[in-house]
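Submitted below is the structure of interest, expressed as structure tokens.
All protein chains of the complex are present and in place, except for one that has been dropped.
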């Protein structure tokens, strides 16, 4: 079932490790196909994992295909898919600079064009989960606190969030990339997190990117007037 | 003797170098089997080392098998095994961020879920050894000061320590991994050391992880109620 | 057309990725031959790119040869070539330390001989572009603000600039290297950016390199009296 997509989702998960975003078995990527999601199994070493180990679930979270348990973060992924029907991939890492901002509880401000090329505004940081939220259904509530953070934001224009004291989640809107667009956003998020960190240490008074540059760079790559890249 | 375990301990030592935790000949991993330990020889280059170079000692420190001298840190390893009978592997590195905390004399506080997934509380830093402790039996006393630091702690729930102005030791409780679990803990320790360092520079007022999140993440992966990973 | 140069420009672009200056499809290198420039196509993955994908334009910006769209930064490259006829290559990256200085809006001061070996003075940072400059012809005006920054400087003696809140551009004066000299300057720029960053954190009162050492090191490698390297 969905063998072609399993292959892609497998490859997207492998990229987490190859791009240096995670060590060991950390991180997970999922992709949505129709009313199903395909996700990495929980706690399997990247070197021992194969495409057939990917797990297929319906959007209610029921395993439809696969011998292994899905990622322990599956409910968070599902809640993100439920919150925005245009999302087709979700990625979670503990990449070091983005996670540092999450631990610091501080958003990643738009301070340069590297940021503006991918994210149309600051990367927000969620509030902390309450005791009850952690105790009752932790992974689901992690998804809900992300959704709460995005209730007045456009998910696809800012495809990343920092979960406070935890780490980043990113997502993407391409139905045919098997999760690779969410991974690409995770790569860029880590890049801009490191650059902002260094910017702040060089000049604590460094100013934000003006809106007109944010607009220019974002729309150079996105939307009807985009002129970056080749015609599809 | 113990050829199978020598192979594993060899591989665990090689991982120190491959994972970037140490340059040159630095670092050492041992594993316990029954009443013996198998440990890396002292000062042998990783590229020239073979599984048969691993040294077997009894728990009193007598070499039982092997042509080479064991690691100069052997007595520290032995003292850790003596202090907690559930420990089956010990690893010592000078990984850069963990060693920086050791030199700073400051524990690595639990500030995020990355930490909580592996360590149930702060990673403590020992006191400095006294002149007499250094002069009389340095490596043994390094083990004793680690044991002193853990006299009211659970070794297996916090499988790492910073020896002041020296560097980290980690350990593990798996009898069948030939030291790889201690190495995994060393990888994660370095990861959280770097993340905490960056967190502190981003926001010196960043707060500790609430106990209920520490509990949730730790017990998601450890103990009877764990649901991370696949069934064994 | 210019197949030999396309091969070189391709290789120079590939070096951006291999040297760790950029992830994904970021960055671009061009080279000038007679009254033409050869430049990377826009938004093509490094692993899928071939020498034949390089795009040839005349100096007015008209595509002369190539099936793909040229880099979206092409007008900035052209404006640099127009501003200094001795320039034969241009390179743009978002390398992490140089971009951090660009975001901080702070020049990279000459603080050591590593800097003086390649750059005869501080690496300047441009002013920010105005709203009108961004809206009217962004990439062209990026070139113009670079030219404005160099109106009293020698382009070839300081072959690098930081575009404020954007990132670095570098260039070179060798007609036969197909862009590799601009890439080499980008590698060194990133190196000195990181070293200056660390210098500043170690000692905020660290002093600038005296002019007589700047002179010595720069002219050891450049100009008629150079004695570094082999005779050409």
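Each chain gets a letter, A, B and C, in the order it is written, and its residues are counted from 1.
In this text, a contact is a pair of C-beta atoms (placed from the backbone, for glycine too) under 8 Å apart; a residue touches a chain by one contact, two chains touch by 3 or more.
The structure presented is a predicted model; accordingly, all values stated were derived computationally and were not measured.
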Where the missing chain makes contact, among the chains that are shown: B, C
Contact residue for the chain not shown (choose from C:86, C:136 or C:198): C:198
Residue in contact with the excluded chain [from C:1, C:64 or C:206]: C:206
Full-complex contact with the absent chain, from B:42, B:83, B:174 or B:203: B:42
Chain B residues that touch the omitted chain in the full complex: 23-25, 41-44, 68-69, 72, 94, 96-97, 99-106, 128-129, 131, 134-135, 138, 165-167, 197, 200-201
On chain C, residues whose C-beta touches the chain left out of the figure: 19, 111-114, 184, 187-188, 191, 194-196, 198-199, 201-203, 206-207, 209-210, 212-213, 216, 220, 227-231
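In this section, only the chains that are shown with their structure count from here on.
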Touch-based graph of the chains, sorted into line, ring, star, complete or other: line
Same or different residue numbers at the chain A/chain C copy interface, by half rule: different
Magnitude of the superposing rotation for chain B and chain C (Cα, nearest 5°): 180
Most distant chain from chain B, judged by the mean position of its C-alpha atoms: C
CA centroid of chain A to CA centroid of chain C, Å: 32
Between chain B and chain C, centroid-to-centroid distance (C-alpha), Å: 46
Sequence positions of chain C contacting 2 or more other chains: none
